[in-house]
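Note that this complex is displayed minus one protein chain, with the remaining chains in position.
Chain lettering (A, B and C) follows the sequence in which the chains are written, and residue indices restart at 1 in each chain.
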Amino acid sequence: MCDQEGSPAIEPVVVVSNERVATSVCRIVLDAPRTAATVEPGQFVHLRIARHADFILRRPFSVHRARGERLEILYQVVGRGTRVLEDARSGDVMDVIGPLGHGWRIPEGTSRALVVAGGLGAAPMGMLVERLAERGVQVALAQGAPSAGRLLARDLFDSLCRKSVVATDDGSAGTCGFVTVLSAELLDREQPDVVYACGPEPMQRIVAGQCAGAGVPCQVSLERLMACGVGACLSCVVDTHDGLKRACVDGPVFDAADVVWDSGDEPEAV
Amino acid sequence: MCDQEGSPAIEPVVVVSNERVATSVCRIVLDAPRTAATVEPGQFVHLRIARHADFILRRPFSVHRARGERLEILYQVVGRGTRVLEDARSGDVMDVIGPLGHGWRIPEGTSRALVVAGGLGAAPMGMLVERLAERGVQVALAQGAPSAGRLLARDLFDSLCRKSVVATDDGSAGTCGFVTVLSAELLDREQPDVVYACGPEPMQRIVAGQCAGAGVPCQVSLERLMACGVGACLSCVVDTHDGLKRACVDGPVFDAADVVWDSGDEPEAV
Amino acid sequence: MSSVDMRVRLGSLELRNPVLTASGTFGSGREYADFFDLARLGAVVTKGVSLESWSGNPGPRIVETPSGMLNSIGLQNPGVEAFCAKDLRWLADRDVPVIVNVVGHRADEYAAVAERLEQESGVHALEVNISCPNVDAGGMAFGTTCPAAAEVVRSVRAVSTKTLIVKLSPNVTDVTEVARAVEAEGADAVSLINTLLGMVIDTRTFKPVLARGVGGLSGPAVRPVAVRMVWQVSQAVSVPVIGMGGITCAEDATEFMLAGASCVAVGTANFMDPTTAIGVVSGLERFSEEHGVERITDLVGAAWKTK
Partner (left out) sequence: MSSVDMRVRLGSLELRNPVLTASGTFGSGREYADFFDLARLGAVVTKGVSLESWSGNPGPRIVETPSGMLNSIGLQNPGVEAFCAKDLRWLADRDVPVIVNVVGHRADEYAAVAERLEQESGVHALEVNISCPNVDAGGMAFGTTCPAAAEVVRSVRAVSTKTLIVKLSPNVTDVTEVARAVEAEGADAVSLINTLLGMVIDTRTFKPVLARGVGGLSGPAVRPVAVRMVWQVSQAVSVPVIGMGGITCAEDATEFMLAGASCVAVGTANFMDPTTAIGVVSGLERFSEEHGVERITDLVGAAWKTK
């Protein structure tokens, strides 16, 4: 899809709506004609949440959906910026740089795809699932979250996926456990031509391993702290077998096989 | 009045209204029961306009009027803080430290007073004129501004003052020229027992000189950049014949005769 | 009541908690007594006190900067006698340890102030300020070279039995050198950072905003520099470090303690919210409880100790 990806620009955007859709997760809809018209699945925007605030950097957010002139973003409230974003009211003006990065790729002749989303990893999957459905690809989707209250975009996924299953850490919905249990099953049962994974890095690493084992190509969307978002500052590097890459322009989507995953002794897991 | 001045406290306040009342001047009404109940004419509040902004200090504003549980502030939009303040909407929450400072004093047996206000110098005169009227003091008021569109609180002053005249630099209202022309006249014609002056420092210096000449006691309200507002940081010092004083606690109102006025070669004048 | 042991030691002095006020930002404490009970603080650090009265610098004395401010107060103070008669007398009844910030133009002036304060039982410690950027003679001039710093500390140490804290300047190539030099002269603790030398120019007048031209930068803007220096100094000396620079809340204070500070001081933030310091006290307590920290001192230097 990369060839179709439009060149980035700064676009002033107007907040259309901004409300909570799950525990500590909100959906903000932005009026952003230019970006909405050119963004591809898996790309992101670099959002300037506030001017004259005590934090200066933009914040990168995947585009969950683009409908008409509007962008839809799902964001989790984790720190200063997202706390300020949560207070945005309809009519507020901000600006984005976008569309940015290389998104999901749909290999020629793909007929079956498996989508694995952990937590906010569901955010970049909205446009992807829509595109896959358009292309007549049969989609199986496995979503994981800490609890039922944190599952995202269920209606969208249920309506567009042939199979859509969930796992929660506390068992409050679907299978009790990590989404990686479901991905293992589905990888085996659905025999997908390609797997798309996004979520906490340890989860992506595990899914990448499962796909490597099954010999199925896997794409992952990686998160890094980003300053410029356009490839200039080298703050977002990802270690790949082909050297250091920039998540903002060479990614955020990478072939899992290219990524040099770190040891995996992180505390968290999904 | 000082003895009556309440001890300062931090009070969360809610914006009731905030609108433009003159060229580049707005009036904000704050719901602030404690401060409104204890503030005396000439005192000020130290307003925290925003948290998490790139500017960190509070901003000092005179209380123009205190009615019931509400404070009325007249402020000119001059920089970062007041630009942000201008965007405040009703319902927004801020906090003030107040009431602060020593306000206007009404000497025993005052029967006639002259009030001289230049520009935003009208702000601290609202409560003063109200108090003088309550005490049955006959008030003559001279107000100056660059142009008619910048005259403030006309209705209040006209309704409470026996005599209320204006001067504008461009002659668009009242006398064409500086308010100091009017103050000279009124000082002579009204024979006031006391004169109250607030406005740009050069104007206050001139009025102070006129009063000294006429042998009439004069009080002035001086502005200084303020960090703490409570007497701790020494950023607001005023040079007096009795040594350095702090505008925030020893003032902002001083006896003009105590102030060591600087040379007076400032560019501006009123 | 809290289970956390909040007590900390500075030389022979024990404080009920590690939260102090930064010199010059809290007056003599009196100005903030309307807002909370000073006895809830670890100690009050007074503004700079000199032998004779100093009139400070002409105004404007402050200007705001992004997430910070510049000040050029210039150590205005009534001199040690008036200080003892007024501020110290008032503080005596407040049940809070008092640390007096000492300034001078020459080493012997510092010593003279220390000598005068030696008689005052109400003074629990001295903070020798060799790092004020706002005076021409003395101040920072002493804090930026090891020999000069050592000389001042030596002369004060010679006349004072009180806990001796030396306030270090961040405007140096290697802050650990000066820290070692003053430790060698008998300092019981070091405090840092004082302000970073800065300037703001008014594009309307084409002149610096501050009458004196330069001023000292403080506030959240300097916090990363302060944390870095506390990290360096706490590993270079064995005496306790008092960390400050942009602390606005308990989380900021925790950063300093993890970096190696045994105590923290709240300065510019007092102007933003007069209750910041006690908020830091309760916040540190809560943080320690949540993290199962029994003694607040267990946090000190955790960022490098457990390395």
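Going forward, a residue touches a chain if its C-beta (ideal position, glycine included) is under 8 Å from a C-beta of that chain, and two chains touch if they have at least 3 such contacts.
Since we're looking at a predicted model, the values are computed, not measured.
Within the whole complex, the absent chain has one touching residue among A:14, A:57 or A:257, and that is A:57. Within the complete assembly, C:246 is the residue of C:42, C:246 or C:267 that touches the hidden chain. Across C:67, C:194, C:234 or C:276, the single residue that touches the chain missing here is C:67.
Listed for subunit C, the residues touching the missing chain in the whole complex are 65-68, 70, 144-145, 171-173, 196-201, 203, 206-208, 213-215, 217, 219-225, 227-228, 231, 246, 251, 254-255, 258-259, 287, 302-303, 306. One chain of the complex is left out; on subunit A, the residues touching it are 7-10, 48, 54-58, 80, 97, 224-225, 227-237, 244, 249.
By definition in this document, only the chains that are shown with their structure count from here on.
Distance between subunit A and subunit B, defined via averaged C-alpha coordinates, is recorded as 56 Å. The mean-CA centres of subunit A and subunit C are about 47 angstrom from one another, to the nearest whole unit.
For subunit B, residues touching at least two other chains, in rising order: 54-55, 80. In subunit C, the residues that reach two or more other chains under the touch definition are 67, 220.
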